[in-house]
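Removed: one protein chain of the complex. Kept in place: all other protein chains.
Coming up: chain A.
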Amino acid sequence: MTPPELRDLLADALALWDVPGRPAVAGGAVTLAAPDGSALRVLPAAPADHPIRWWVERPGQRRPCTSVLGLLRTLRNAMGAETAEARRLRVARPEA
């Protein structure tokens, strides 16, 4: 996933979470601002870091993410987005 592709996905995610902001590509990372004004950077992890795929950096903090779903979850928390609407996938009972 290239940085521009990640930027576009995160822009959609911010819209879904009703969080204002516009992610941007800066070097090999995607940057965005948290509501408290702190800067967030999302960087792809090096292959040697496997199973870590992404790093989320903010001043004084660096968090690993092992999947894009984990990355979205981490960012959602970091952005303070409302999670009341979040749902876990459930399987309906089998049809007879």
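Everything that follows uses one rule, which is that a residue touches a chain if its C-beta (ideal position, glycine included) is under 8 Å from a C-beta of that chain, and two chains touch if they have at least 3 such contacts; residues count from 1.
As a convention for this text, contacts and distances are computed from a predicted model.
Among the names given as "G3E family GTPase", "CobW C-terminal domain-containing protein", "TRAP transporter large permease" or "2-oxoacid:acceptor oxidoreductase subunit alpha", UniProt records the absent chain under the name "CobW C-terminal domain-containing protein".
Those residues of chain A that touch the chain absent from the view are 1, 5-6, 8-9, 11-13, 15-17, 50, 53, 67-69, 72-73, 76, 85-96.
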